[in-house]
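Every protein chain but one is kept in place in this view of the complex.
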Amino acid sequence: MLELSNVTKAYPNGSVALNQVNMLVERGEFVFVVGASGAGKTTLTKLLLREEKPTSGKIAINGKNIAKLRPHEVPYLRRSMGVVFQDFRLMPTWTVEENVAFAMVVVETAPRLIRRRVAEVLELVGLANKHAQLPSQLSGGEQQRVALARAIVNKPMLLLADEPTGNLDPETSWGIVKLLLDINSTGTTMLMVTHAKQIVDTLRKRVVELESGCLTRDEKCGIYHG
Amino acid sequence: MLELSNVTKAYPNGSVALNQVNMLVERGEFVFVVGASGAGKTTLTKLLLREEKPTSGKIAINGKNIAKLRPHEVPYLRRSMGVVFQDFRLMPTWTVEENVAFAMVVVETAPRLIRRRVAEVLELVGLANKHAQLPSQLSGGEQQRVALARAIVNKPMLLLADEPTGNLDPETSWGIVKLLLDINSTGTTMLMVTHAKQIVDTLRKRVVELESGCLTRDEKCGIYHG
Amino acid sequence: MVKPRTFGYFFESAGKSLVRNSWMTLASISTVAVSLLVLGIFLLVAVNINAVAANVEGQLQVTAHLATLSAAERGRLETEIKAIPGVTEVRFVPQSEAWQRLLEWYGDNQDFLAGWEEENPLRDSFEIRADVSHRVPEIAAAVTVLAGVEEVLWGREIVEQLLAITRMMRLVGIGLMVALALAALFIIANTIRMAIFARRREIGIMRYIGATNWFIRWPFVIEGLVLGLLGGMMAASVLAWGYYLAVRALVQAIPFWPWVQPWPFLQQLALLLLSIGVVIGILGSGLSLRRYLDA
Partner (left out) sequence: MVKPRTFGYFFESAGKSLVRNSWMTLASISTVAVSLLVLGIFLLVAVNINAVAANVEGQLQVTAHLATLSAAERGRLETEIKAIPGVTEVRFVPQSEAWQRLLEWYGDNQDFLAGWEEENPLRDSFEIRADVSHRVPEIAAAVTVLAGVEEVLWGREIVEQLLAITRMMRLVGIGLMVALALAALFIIANTIRMAIFARRREIGIMRYIGATNWFIRWPFVIEGLVLGLLGGMMAASVLAWGYYLAVRALVQAIPFWPWVQPWPFLQQLALLLLSIGVVIGILGSGLSLRRYLDA
């Protein structure tokens, strides 16, 4: 499903965010990516989304080398994933509903289906009553849940979630994690970057740890360490 | 130091973020503000900063009703506080150093002193080697620490920190919390909004809990509950 | 290829964006309108100046004084003159008519002419007009050598000065129009670029959600079209209304001036401004987007 071979990413200013990372994720796996602040976790998701290109190494998704994609093929790669960005990336002038719907509009779903599915997903993340508000009228945690709703609305085959519970209280966090587990159980491969020790330690899923850009740990049924 | 009497905040769209909140914070206290996502924690800090005005009720800082401040007095109120915003609010075209220095430039500190103090604070938050980078070249946690550095650089008498460890791994979080405790011990009053159960439960400081805008709990030596 | 119904979304999205970024929309539309208005005003002035130049030039003529000729000889001569390339009109002026004109010309001072009435020192002549004024000199030269022509008068100096002036007026006018048109294009395109620049983050977000370049571009192109159309319409209406009033006032003030009538000229001008607005609106936004697209 997902394969990184000797992936290195050095940003133009010289900082090396990822260093010779190798990693293989099977279809349907649930992987926690952990590591200190600045370890390279977000960079990893950016590479998978082809927001950045690796300096060296190869990234294959479903056997396809995404570094070799032509510009016009990139949107189709992105549509096959759902992403919760660390900085949310919501459209500031669009309502919650419109933000979530956009992921479906892009793949040209019928408007009737969009309406139904968006309402359903907003219900799941607990924002049904905020559907007509603008992101600036939401709390931090609510914005994060909108970003999550947009990421899952298309039932993507790969879900990248960059600290999806960073702005959420423990209780709401658990609700979201249960949602992610449900989605994972329907076959979606899940890559979740997180600092939530409690969640990682409780779920005992596969854990990948980055330290200053190097992959230092990769355990089935791992814990957060710390 | 800080007194809220019957403070209610209803946003123009009708959502009531705070409802008849009463609260008294003494000089030098360390207060955790906890509560579910959307409970009104950020709204509370916005009111203290006079980013928003309360719909009703009175907010006094050092005995002064801040709702009555005239526009030209507001900057001086803000200078007396340090704020870590939940969305960081860093200047995108300024380097880390310039962002932190700005809080000192505003109060017209001598450039020599600024340079020394900024270097010192960046060292404290662990970003000394990133001083010349732009916010867009930092990881989420690094941006959060820049925001923190800017908030403490002037040794404010009141520090408002809105989830200052939301994007940080537990280890880095603890480093930051120790820093905040140090600052608090020099007399700075501290209001920290957080979802970090572990930190709250370990420190056993005063805990204020909000639930849908109402203050439901205010304990000395409290724990997170949740 | 997008599905047809997605175009509905593009229009809806463009409309929402225009309304929600209303401040930017107003700023852009007013810049488009002001630029096109200035362009239109100067086009009006240029067209009127051109009309004056054409009017002046149209009055230039070559006068050929004739020897005493028989009617047949005169007819042959007239045919010969008409055969000269560029000659459009040949009018015979008998000496009696020339005398009448002289009397009119002197008006109240006819006593100067006293004593001449009987013998009329003037000759018959042909007045010859050219299709384009700058051919007047060559026509004069061609007429001079014809048999039966005693003398050719065409005011070499005056004609040459006038032609120099009208040519200069046209050159300067065209130069100014081109400069102004380029300036208007530049300013409008620049404004649209700035409006898009202010939304570059949003464009990035759309890309990361998997929108194709054309999917992002369409609503912007439609917005550009609407901006250009509305701006052009504002400019055209102000211009049409203003020129209509202006001509009404000016015709009274200077009746002998060859004012260009509002219709159908204003209609063409309005169409021109609208087209410019729409074309730059579309191209400006379509092209400015490129910086923010591609992977």
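Order as written gives the chain letters A, B and C; numbering starts at 1 within each chain.
We take it that contacts are C-beta pairs under 8 Å (C-beta built on N, C-alpha and C of every residue); 3 or more make two chains touch, one makes a residue touch a chain.
The structure displayed is predicted, hence computed values, not measured ones.
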Partners of the unshown chain among those that are drawn: B, C
Contacting the left-out chain in the complete assembly, out of B:K64, B:R89, B:R116 or B:R217: B:R89
Hidden-chain contact residue, picked from the options C:A53, C:A195 or C:A240: C:A195
Touch criterion as defined above, residue of C:S30, C:N50, C:Q95 or C:S237 at the omitted chain: C:S30
Touch criterion as defined above, residue of C:T68, C:T88, C:Q161 or C:S275 at the omitted chain: C:Q161
Residue numbers in chain C that touch the chain omitted from display: 23-24, 27, 30-31, 34-35, 37-38, 41-42, 45, 108-109, 112, 121, 151, 153, 161, 164-165, 168, 172, 176, 179-180, 183, 186-187, 190-191, 193-195, 197-198, 250, 253-254, 256-257
Residues from chain B at the interface with the omitted partner, ascending: 49-51, 69, 71-72, 74-79, 83, 85, 89-93, 102-103, 105-108, 110-111, 150
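We take it that only the chains that are shown with their structure count from here on.
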Chain grouping by contact, computed as though chain A were missing: B | C
Highest-count interface - the chain pair sharing the most C-beta contacts: A-B
Central chain (by mean CA position): A
Chain located farthest away, centre of chain B as origin (C-alpha): C
Interchain centroid distance [CA atoms averaged], chain A/chain C, Å: 61
Intercentroid distance (Cα basis), chain C paired with chain B, Å: 66
Of all residues in chain B, the ones touching two or more other chains: none
Two or more partner chains touched - positions in chain C: none
